[in-house]
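What you see is the complex with one protein chain gone and the rest in place.
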Amino acid sequence: MDAIILQILNGLDKGSAYALIALGLTLIFGTLGVVNFAHGALFMIGAFCAVTLSRIISVSHTVIDETRTDFLGNPMKVEVPYVHGWFGVETGDALIDWAVPLSIIFAIPVMILIGVIMERGLIKHFYKRPHADQILVTFGLAIVLQEIIKYYYGANPIPTPAPEAFTGSFDFGAMLGFDPNTIIYPYWRLVYFAFAAIIIGAVFAFLQFTTFGMVVRAGMADRETVGLLGINIDKRFTIMFGLAAAVAGLAGVMYTPINSPNYHMGMDFLVLSFVVVVVGGMGSLPGAVLAGFLLGILESFASMRQVIEIIPGINQVIIYLVAIIILLTRPRGLMGRKGVMEE
Amino acid sequence: MGILDVKGVNKRFGGLQALGDVNLSIAENSVHAIIGPNGAGKSTLLNCLVGKLIPDTGSVMFDGKSVLGRSPHEINQMGISRVFQTPEIFGDLTVMENMLIPCFAKRDGSFEMNAIGSVMKQTDVIEKAEAMLVDMNMADKRHMNAASMSRGDKRRLEIGMCLSQEPRLLLLDEPTAGMARADTNNTIDLLKQISDERDITIAIIEHDMHVVFSLAQRITVLAQGTPLVEDTPDNIKGHPKVREAYLGESA
Partner (left out) sequence: MFGLEKKDARLLLLVLALTMFAPFILNPFPEGSGWAQFNAGYPDLMQRFVIFGIFAIGFNILFGLTGYLSFGHAAFLGVGSYSAVWMFKLLSMNVLPAIALAVVTAGIFALIIGYVSLRRSGIYFSILTLAFAQMSFALAYSVLTPITGGETGLQLALDDPRILDGAAHAAGNIPVPGLFGLEMRDSAELVLGAWVFTFNIGYYFSAFVMLASFYLAIRIFRSPFGMMLRAIKSNQQRLNYTGLNPRPYTLAAFVISGMYAGLAGGLMASMDPLAGAERMFWTASGEVVLMTILGGVGTLIGPVLGAGMIKYMENILSKINSDILHTWFAFLPDGLENLLVTLVYPFIGKGWHLTLGILFMLVVIFLPGGLVEGGQRIAKLFGRKKAKDTDGGADAANSTTPAE
């Protein structure tokens, strides 16, 4: 029992990332009809927003500390972050410590801007071209984006820790009455899951309860009819693209403490997220979220020692295997609408 | 017994009864038109004939054999060719290549793996395609990219492609939709000529009464998924029920 709970928990954080990326992919596919291979790159850029902000906050200048001396007896030079000077030592340190969550505020406008520029500058010209062309051009864009990041940030993963307050772990085992230390779960992963749930909830609420969202949903169902009503659907879709970019970016921001970001993390996640979208059903938002969590948890179950002993290597292939079976038996995915790219 | 016999065909889409107990018999070597207002079930019926849809109940017999449950390419191999409302041709290929493909299909069946021989060396097929291009009056366009032709030419090419398979039944789905008057008349003349010169049955679904009355020998009027009446064109023109259901609106 405790092992099962542990695996479900372990699946949640990866599942959250899959779900958030897949949600954005589906928004873009459902509204604009574009298969966006650069979506993983947006996730990656989000992560590097966090890296950037934490670097900016920690920018320091050298001061001579008269009270201390180095081993030669000279006054010691110490690096003092500028934020100490502006906000005082305590607030400054807190800012540096909380750089990752703070990056959310920084990342939202940046990601929306990138998304809108991408859509207006490139994707727009590919609406009428075949899906293969869309895949190719966004694939090219993904390469370009990740190379730019690589140029400025290098190829190595950059550790970006969570705030001090979240570095510990929950002992769920003790909480739920099992043996202590059987279900250990880091705080930050729990935060990530909660964060993902909030974002997903916000996106759904936005689509469900605002006029804007209603028009977008109508447009997803039948673009032409909505266009005939005299509603400028294109403009809304551009904003949706920005929103999808922001969702992917935020998923990236918050993921940084779980896995140190590197330039190819986007591509690694993208391949799986596409599989998630297909399993959930192309164009179905609930399907994307559901499939994201399901596959995340499934993957973590398949990594259990007991399972691997029975079917070696299953943890490596489980997601692909599920995708293949789903695609062949139920081409529209778990929750896809009939007729959406079924062929 | 005609060449195509439809008996008791029903088709529902959710709550909508698209076809209700359709019985229809098309006589060999005739030109048979199926008319009806929008939403009468004409296209659904056509799709049931070519294997795109499978009726819920009923039978569709072509030349004594059931077509139900067969895929479109198998039904085509039985001798039914279809012309679409918007011409379906191989837009990226040249006119000549468009014509060659059905000629190969006629000779080799549904799959033939000839990956080494050159197309050019298949003289029998090439001669046949050339002859059909001449028949269709488009030999001068043979090197053109098919997508770059006018709507009327595309239609002509599509009909030629169907004919080069020597089908026994040619199904046409609103063949003159969206055409200018001159192109429409050309198409009518072409179809007349085909029906006169060849051993072929033509079934045509049409909206344009001018086309229907210039071509058809028998007409079936479809309304709300059920055949209302079937008769000769002259009788159809005067039929009160038809006037009420259909002609009254468009006249």
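For clarity, chains are labelled A and B in written order, and residue numbers in each chain start from 1.
Rule of thumb we're sticking to: a residue touches a chain if its C-beta (ideal position, glycine included) is under 8 Å from a C-beta of that chain, and two chains touch if they have at least 3 such contacts.
Computed from a predicted structure; not experimentally measured.
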Omitted chain - touching chains that are shown: A, B
Residue among B:Ser59, B:Asn114 or B:Asn235 that touches the chain left out of view: B:Asn114
Residue of B:Lys11, B:His32 or B:Arg82 in touch with the missing chain, whole complex considered: B:Arg82
Candidates B:Val6, B:Ile35, B:Cys48 or B:Ala105 - the one touching the absent chain: B:Ala105
Touch residues of chain A, complete complex, unshown partner: 35, 122, 125, 130-133, 135-137, 139-144, 147-148, 150-151, 267, 271, 274-275, 278, 282, 312-313, 316-317, 320-321, 323-324, 327-328, 331, 341, 343
Touching residues (missing chain, whole complex) on chain B: 50, 71-74, 76-77, 81-82, 84, 88-94, 96-97, 100-102, 104-106, 108-120, 122-123, 126-127, 130, 142-143, 161, 165
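The rule is short, and it goes like this: only the chains that are shown with their structure count from here on.
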Where chain A and chain B are represented by their mean Cα positions, the distance between them in whole Å: 52
